[in-house]
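Below: the structure, in structure tokens.
Heads up, one of the protein chains got dropped from this complex, but the rest are sitting where they should.
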Amino acid sequence: MDLAQQWSEFLIEATEEEREVASLYLESLKRIQSGKNGTHIGALMGIKSEFQEPDTLTMTIPNTAILQNSLDILHGGLTATLLDSAMGTLAFKLIPEDKAAVTTEMKINYVAKGVGNEFTCVANVIHKGSKLLVMEGKVFRDDQTLIAHATGSFFIIPKRV
Amino acid sequence: MDLAQQWSEFLIEATEEEREVASLYLESLKRIQSGKNGTHIGALMGIKSEFQEPDTLTMTIPNTAILQNSLDILHGGLTATLLDSAMGTLAFKLIPEDKAAVTTEMKINYVAKGVGNEFTCVANVIHKGSKLLVMEGKVFRDDQTLIAHATGSFFIIPKRV
Amino acid sequence: MDLAQQWSEFLIEATEEEREVASLYLESLKRIQSGKNGTHIGALMGIKSEFQEPDTLTMTIPNTAILQNSLDILHGGLTATLLDSAMGTLAFKLIPEDKAAVTTEMKINYVAKGVGNEFTCVANVIHKGSKLLVMEGKVFRDDQTLIAHATGSFFIIPKRV
Partner (left out) sequence: MDLAQQWSEFLIEATEEEREVASLYLESLKRIQSGKNGTHIGALMGIKSEFQEPDTLTMTIPNTAILQNSLDILHGGLTATLLDSAMGTLAFKLIPEDKAAVTTEMKINYVAKGVGNEFTCVANVIHKGSKLLVMEGKVFRDDQTLIAHATGSFFIIPKRV
């Protein structure tokens, strides 16, 4: 049975949540196609980036079933994914074009539950050295409550050609 | 146009990688249905857990396109997700049934690239207190190279009924 | 031979740096006597605290030979001591009088060399919960260069009577 048929069969008996998630998965594949996101996880999370002045990056994601743990709260690993993505994207913006930035460490403090309609991550620069960048990231709910705070180190390396 | 038709249309012109990812998405939904995973992200990552003796938990995931960053390397956020899941699952095993464990902080050192066929995370206990558990997690490639090391704190709270 | 005689004999042949350190040690003991510091390490470091508005604490220390590692740079452990002291002192200010705050974890990023005449640590609140406080600390040189950034968790417990 081909893949389209398998999806079709699955969807016939799918619950409402399963249909919602199936729809998010399709949307995710289309986000990659259209260049809105460069990675599957970024597309699954529906990440939208916006550079702010000075040296600040904001990333926003809608809250969906895909992101939640078994208690219907934003999964701590996906909070980490959002923070790493935001700090890393900002790091890449701050270095020369022939360089890449790789995360060498990240520490996250989880301080409130991730619930609501969307989450916003704000990344800033703590230190900009010639070999190492240290970044800060904060994740907020729509009610402006801070849910997580992170610091991370990004090592500057030559870009592979 | 209904969702099954949308999937069908998408798949007609899909690339091989898109078809592979679409197949992983369908498999993920089925993993939830069959109870193999309790969360979408766990199902998307294909997480399999196994308790070891004493006080050790192992989680294994296959390497797929879904997990990779733009350099085809395991995304640091998903490494974090695997570590948080493994340490958190072990934490839940170590506390009374009427309690829950929530991550209050996690720090990860990324030490090698995540490439290969699968990744194995091993979680251990550093400290077991009455209010706080401190756990250690390590992620290995199939060639046994350590790719990430984490420590995390888990706060023990009453379970919501 | 009694202690005063031992000090006297030591000082006769002491180098200039040894005399300077001996003088700092005597001053440290007097700082405890006069109530300027509550701990020997705080007195040895010559810590001075000042509360700022709102929810901010500043601690300043002079740079002395006592604080330096073998490269004549502020020892990373003493940077940590300053950060833990500042964040902890601020934590105590934010909780009820019948409670105490204990550090459960602290992470420090060292970003520049600690040199100069004095160091200033600024502590702020990241999150104030009923059971846990998360604090941020930054250490600056006199030329305003950031040398270290820290985040730490402080658990609120009943004070022993």
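By letter and in written order, the chains are A, B and C; residue numbering begins at 1 in each of them.
We adopt the following convention: contacts are C-beta pairs under 8 Å (C-beta built on N, C-alpha and C of every residue); 3 or more make two chains touch, one makes a residue touch a chain.
Since we're looking at a predicted model, the values are computed, not measured.
Of C:57, C:78 or C:133, it is C:78 that touches the chain left out of the display. By the touch definition given at the top, chain C reaches the unshown chain through residues 3-4, 6-8, 10-12, 14, 18-19, 21-23, 25-26, 28-30, 32-33, 38-41, 44, 65-71, 75-78, 80-85, 88, 102-110, 160. Counting the whole complex, the residues of chain A in touch with the unshown chain are 104-105, 107, 131-132, 153, 155. Panel shows chain B; residues 107, 109, 111-112, 126-127, 129, 132, 134, 136, 146, 149, 151, 153 of it touch the chain omitted from the view.
Definition applied: only the chains that are shown with their structure count from here on.
For the self-contact between chain B and chain C, the two sides draw on mostly identical residue numbers; the shared fraction is above half. Chain geometry summary: the mean Cα position of chain A and that of chain C are 37 Å apart. Taking each chain's centre as the average of its CA atoms, chain B and chain C sit 40 Å apart.
Multi-chain contact residues of chain C (touching two or more other chains) are listed as 107, 132, 153.
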